[in-house]
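One protein chain is absent from this view; the other protein chains keep their places.
Letters A and B mark the chains as written, and numbering starts fresh at 1 in each.
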Amino acid sequence: MNTSNLAEALGLGFERTALPQQQKTTIALKNVNISYGTFLAVKDVSLDIYERQVTAFIGPSGCGKSTVLRSINRMNDMIRGASIEGEVLFNGHDLYAKDVDPVLIRRKIGMVFQKPNPFPKSIFENIAWGARINGFKGDYDELVETSLRSAALWEEVKDKLKQNALRLSGGQQQRLCIARTIAVQPEVILMDEPASALDPIATGKIEELIQELKASYTIIIVTHNMGQASRVSDHTAFFMVDKQRTGFLQEYAPTEQLFLNPGHKRTEEYISGKFG
Amino acid sequence: MQTQTLFGTDSDINVLMNKRKKIGLIWQVVFLFAITLAILFLLLLLLSVIDSTFGYVALRNEVEPSSLIEGKTLIKEFSRTELENAAKANLSSGILRRVESEKPLAQRSYHDLVSLLEQYVIKPKVLKTWGLWDSLTQTRTIEAYSLSENGSYLTFKSWINPQFFLADQSADPLHAGIRTALLGSLWIILITFLFAFPIGVGAAIYLQEYAHDNRINRLLQLNIFNLSAVPSIIYGLLGLAVFVRAMQSFTSGSMFSALTDSTANGRTILSGGLTLGLLVLPIIIINTQEALKAIPASLRMSSYGIGATQWQTIWYQVLPACGERILTGTILALSRALGETAPLVVIGASTFISVDPTGIFSKFTTLPIQIYQWSARPQGAYRNLAGAAIIALLILLMVMNSLAIYTRDKLSKKKRLEL
Partner (left out) sequence: MHERPIHPFGKRKRIHERIIETTLFLFAMLSILITVGIAFILIRESYLFFSDPAVRLLDFLTAKKWQPMIGLFGIRPLLNATLTTSIIAMAVGMPIGLFVAIYLSEYATDRSRGILKPTFEVLAGIPTIVYGYFALTFMTPLLRTIFGKANVEIYNTASAGLVIGILVLPMIATMAEDAISAVPKDLRLASYALGGTKIETTFKVVIPAALSGLSATFLLALSRAIGETMIVALAAGAGPKLTANPFEAAETITGYIVRISGGDVSYNSIDYNSIFALGLILFIITFTLNLTSRKISSLFHQEYD
């Protein structure tokens, strides 16, 4: 099938800036295997995440994309029996080295979850809190405003900062969670299906936001929505699952290339919706 | 970025991180300490009870066995014929006559004769008692005491023993037992069960299966919750005013002309059982409701689907499905009633009765009340008796709880097999 026809047929849009010539690797995964107890969830993943670009992880359910995502900010530590082999390097440092403190990592590598989970506090407090426990010494009002602006939420909530965050709509709550993550000044933001619990309009706003955020942050987004992946990301990693239900990395390429000219038959089948 | 430095330099961050971690560790120690304290309290509680129940007793006999038969200092050294002769020779005529008429001396067992002589002739008196800890660690002091008191001797006593369960209330600590109290407790629990179980389960069935979600029924729910949290002594006051006083002709049995003695009043087992019944009623209702809630709607739907009526559904499908949970909860509620003291004191449990309860119109005392009375008396021996009675109560509660767990396991296993 003609690739550009395929693109049109799938309704994929490509409006992105060209990739910079020099790409610095922020996060590098080298031969990563992750197990839950005796079950091997993900095998032999190696890929580089580039600075200030959006990388999407796509694939059928159960292929381990969320597992890999969580291993980057060591949230897998919370799961009993989870173990990892291989290297996860952040700016060259091994995140799983013996003397590394996971708590510090999570300030630098933030996470936004699928279901918005603001604290049952005021909007102001939600944003200020993370900064406060990490020893922020600056002006909190300024920090809150900057974060909310960066999350495209300032105009909507600037008059009600003291209001309980739970009273915001789903889409607003999710942008609040993004603002909260930004407030502690991470370098990388991990997003685990950030728009899957939102309606289409809110989803659109989040996708716009991601495009703006990538100017300052490296973003990795897990999504099951291929349209979203193609709209939003610069690079896409396609994960598959083998007969033992272990996930692996099938193909990793710049997004335009992966969607228009997939290297593997499986990739093409997934993209054209033959399975999922 | 400029704002990057607002979080401080790398060493600032490290210092802060160390402080945060230290705080975490300190609190973890605090939490463990709290758990240890709580467990410690439980241990101390049990140990103090055990401590009272075993120990040395210093006794002094009013009449020494050696004065009855020369050369023998302990009554256990007497032969059976010697015992019989000693009894005939030393019991007062009145007592001898009564004892003979109950059962002739010649037919009595060895043990019987020993206890007769002890009770009426030798009459050991308690001088002082010690707890288990003291008995093990202060033996020298104890022996010194015994030597200093003329004619006294020591014996190591376990205050809980089979005799303890069979003897009735007695002014003499050596011969006191919990039989009357135990029977009173059991009688009362029976009445409590007969009253509270059908009404409680019935009310719960109504609230859960029949009632619509309107204001009245939500008020009923709130009301039941409040009743379950009312202090037990208030139920005592209620019972006193209603059962003992207002319904006296009913609860004393005079209405049915079943008077057992001339001083009939409403302070009977029936009143006690009904009062405790009111107390456990909210608990049974709440527990049954929870059990009914746990049965999924699909079971009811499938029953209606084949044309069963509501009651048929409840009786044949829902209740069997959660029956063991209802039963378990009821047994646990009854074990709570077993330990209740305040309401029954207010109702007017008898302070001293020597007659076992014979029916629901009898006067009564219960095991917790017996513990209360013995605990309140300053003389040392009563403390030991209280400890023994507490162990008896705890054993009884353990039996009831085991029964509850056993019922639950047995019935649910039966259900699983039937699948």
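Annotations for the structure displayed:
FYI, a contact is a pair of C-beta atoms (placed from the backbone, for glycine too) under 8 Å apart; a residue touches a chain by one contact, two chains touch by 3 or more.
Since we're looking at a predicted model, the values are computed, not measured.
Screening B:74, B:106, B:171 or B:229 for touch with the missing chain picks out B:229.
Across B:87, B:178, B:278 or B:381, the residue that sits in touch with the chain not pictured is B:278.
Screening B:109, B:141, B:310 or B:358 for touch with the missing chain picks out B:310. Mapped onto subunit A, contacts with the missing chain fall at residues 73, 75, 78, 103-107, 110-111, 113, 115, 117-121, 129-130, 133-134, 166, 177, 180-181, 184. In the full complex, the hidden chain is touched by subunit B at residues 20-21, 23-24, 27-28, 30-35, 37-39, 41-42, 44-45, 48-49, 52, 198-200, 202-203, 205-207, 210-211, 220, 222-227, 229-234, 236-238, 240-242, 245, 278, 281-282, 285, 309-311, 335-336, 338-342, 345-346, 348, 351, 368, 371-372, 375-376, 383, 386-387, 390, 393-394, 397, 401.
In the analysis below, only the chains that are shown with their structure count from here on.
Considering their complex, residues 1, 3-4, 6-8, 12-13, 16-17, 20 of subunit B touch subunit A. Within the complex, the subunit A residues that touch subunit B are 101, 103-104, 133-138, 143, 146, 185.
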